[in-house]
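Only one protein chain is missing from this complex, and each of the others stays in its spot.
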Amino acid sequence: MTDRPGPDASPAAHPPVPAGAGRTRSFSLRRRLTFTLAGFGGLALVSLLVAPLIGPTPIALGRVFDPAIPFADNVDAQIFFIARLPRALAGMLVGASLAVAGVVFQALLRNPLATPFTLGVSAGASLGAMLVITFGLPMAVAGVPAVPVASLIGSLAAAGIVYAMATLRRRGLSTTVLLLAGVTLNSFFSAIIMFVQYSADFAQTFQTVRWLMGNLDVSGFQPIIAALPLTGVAFVMFATLPRALNLLTLGRDSAAARGVDVLRTQRVAFLSASLATGAAVSLAGPIGFIGIVIPHLVRLLVGADHRIVMPASACLGAAFLVACDVVARTAMAPVELPVGVITALTGGPFFLWLLMRRP
Amino acid sequence: MLQATDVRFAYDRQPVLHEVSFDLVAGGVLGILGPNGSGKTTLLRLLGGLLRPQSGRIALDGSDLREIPHATLAQRMAIVPQETQLAFDYSVLEIALMGRYPHLRAFEVEGPEDIALARAALAETGTAELEDRSFMTLSGGEKQRVVIASALSQFGRRAVDAADTSDGQAEVLLLDEPTASLDLGYQLDVTATLRRLNTERSTSMVISTHDLNFAAALCDRVVLLRQGRVLAAGPIGDVLRPDTVRALYDVDAAVERHEAAGHLTVVPLTRRGDAAPGGRAGR
Partner (left out) sequence: MSMNMTLMMVGKTRTPTTPGLAGRVRRLTLAAAIVLVAGLGAQTPQRIVSVIPAVTEILFAIGAGSEVVGVGSYDQFPPEIANLPRIGGLIDPDIETIIALRPDLVVPYATQVDLVAQLGRAGIPLFQYSHGTLSDVLTTIRQLGDRTGHARQAEDVARGIEADLAAIAEAVSGRRRPRTLLVIAREPGSLRNLFASGGSGFQHDMLWLAGGENVFDASVSRAAQVTTETILQAAPDVVLEVRAGQALSPAEVAREVAVWQALPSLPAVRNGRVVFLTGNDLVIPGPRIVQGVTRFAGALHPDVALPTR
């Protein structure tokens, strides 16, 4: 053991050190993690605090928090607490979920082009929502309206089918089969969606098309509270993943040789990302672009280590979606723009610019 | 120290290895030689504990691999794959630090000691100056040496760990075709790095390769594997002969000691039998 550096041994005491290796540059992962999280977390916090103050209607903060005015009479307070704050919170929840789900799917599939919607989760959710809107299925559960319930069921069903296909044929989880099954299921569900739309009447078709564009106007905290348990479970599972996902990018064998239970990690990754995506889509519809732009943006800014990328993506995804939603509801007020249009219009060009300036 | 006894393995009833036995001594370098498809990679994965033999036993210092927890095993044995392609852009130091993961508790991040150990591992493979570089931008030889450094950093002990682990347990590096995808210059770099690790750190190694000259340059003992069976095993000077090369590859070759290189060299001369591609596969 003498030829290895002890805890106190300076690297210079080590025999085969080539020139240059003796420098002690500061590299502290803990410090990096703290700074990054403070930065991105601060951004998310600022967006949450500022977004409810912006809107087409001028509101007086003094009136919003004036205890002398009963809530039922206080329009300023209602605009703040019913219209704006829930929207900002829903934006945070959905933005964070989709961004981290994007990171996890990209790592699981070892494919930087993967998105939370690659494996059919959003197509399943859309089909569920569409069936309720078109046929008026009574699926409301415990006060949660039928459309989110049906889209959640649809997304989890899609995830279940894809997972079964990827594991049925042989032991272990084939990411290739996962990807192919997901892409196939996406087009298959899209075909059913088109068929359902075809047999729907005009107003219903319009409603479903609008649902597909995404919308954060949840008008109250109740839909957020309903989505919270699933999202919470997903994020607890996310917390166990970062190190294993780092190792998985080296390859299955390298990961397994370092004590990673590869199959279990893949299962947890798939399940948690599907759950987070399903909950997010059932809350706000399939809002595109966050799941791919945010993870890549974060990697360009802070590197690839998932212990930093995952929390940073959650914060940046939350801040980005809340900001986009502010634009969506104010740009053409009183008419609302689809928030998915804003995320794509702002995220797309910015992402392309980042790609171009990369050395 | 690493011992395989009558190891048998099959993928979905397709037998790959038949009663393979050998022994790696501490500080030794064992080559597993054989043509493509002879079962080398499978054998290496069995040795690394990634696969379980259907029968037979693989033991590290007397204890069956099955009984050693993954994380414990990872601190004594490391695998270097043939090629490492990353989907995302990690820095060299981050790759080296991944070797420290088996030593970390849940949610623990690498401390100064781990970073010092990872840097020392990079230094030992001559890649210390590259630590800030993006792994993706490295040459093939540099990548391979960084991955070896990452494996080495698995073996490093921190003060806390050293107390509760018995000292003196040797470390094993399992390398799968480490030079197969490298050009000549990088092959020599990697060969030199591995030789230095063996002499200076007494790292034990198992190297699977089809490159007889590479094996001759590094290994003290070899196992010749053909269609999942051990054709011959023993010290390289005894085993590497024109007749074993012929049996292994259906090639007539000259096997001579090269004075400048300081080890045996194999020069292939003619292909035997019908030279059609795949002609050897049947026999």
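What to note about this one:
Labels A and B are assigned to the chains in the order they are written; within every chain, residues are numbered from 1.
The criterion applied here is as follows: a residue touches a chain if its C-beta (ideal position, glycine included) is under 8 Å from a C-beta of that chain, and two chains touch if they have at least 3 such contacts.
Predicted model only: the values in this text are computed from it and were never measured.
Taking the complete complex into account, the chain left out of view touches A. Shown as candidates are A:102, A:223 or A:295; the residue that touches the absent chain is A:223. Interface note for the absent chain: among A:112, A:145 or A:348, the touching residue is A:145.
Which of A:119, A:132, A:173 or A:244 touches the hidden chain is settled by the complete complex: it is A:132. For chain A, the list of residues touching the undisplayed chain reads 55-57, 71-75, 78-79, 82-84, 132-133, 136, 140, 145-147, 198, 201-207, 210-211, 215, 217-220, 223, 329, 333-336.
By our rule, only the chains that are shown with their structure count from here on.
Between chain A and chain B, the centres computed from C-alpha atoms are 40 Å apart. Those residues of chain B lying in contact with chain A across their complex are 12, 45, 48-50, 69-71, 73-74, 77-79, 81, 84-91, 93-95, 97-99, 101-102, 104, 106-107, 109-113, 115-117, 119-120, 122-124, 126, 128-129, 147, 150, 154, 156-159, 162, 167-168, 174, 196, 200-201.
In the complex of the two chains, the chain A residues touching chain B come out as 1, 3-8, 11, 14-18, 20-21, 27-30, 33, 106-107, 110-112, 170, 239-240, 243, 246-247, 249-251, 253-254, 256-261, 299, 303-305, 307.
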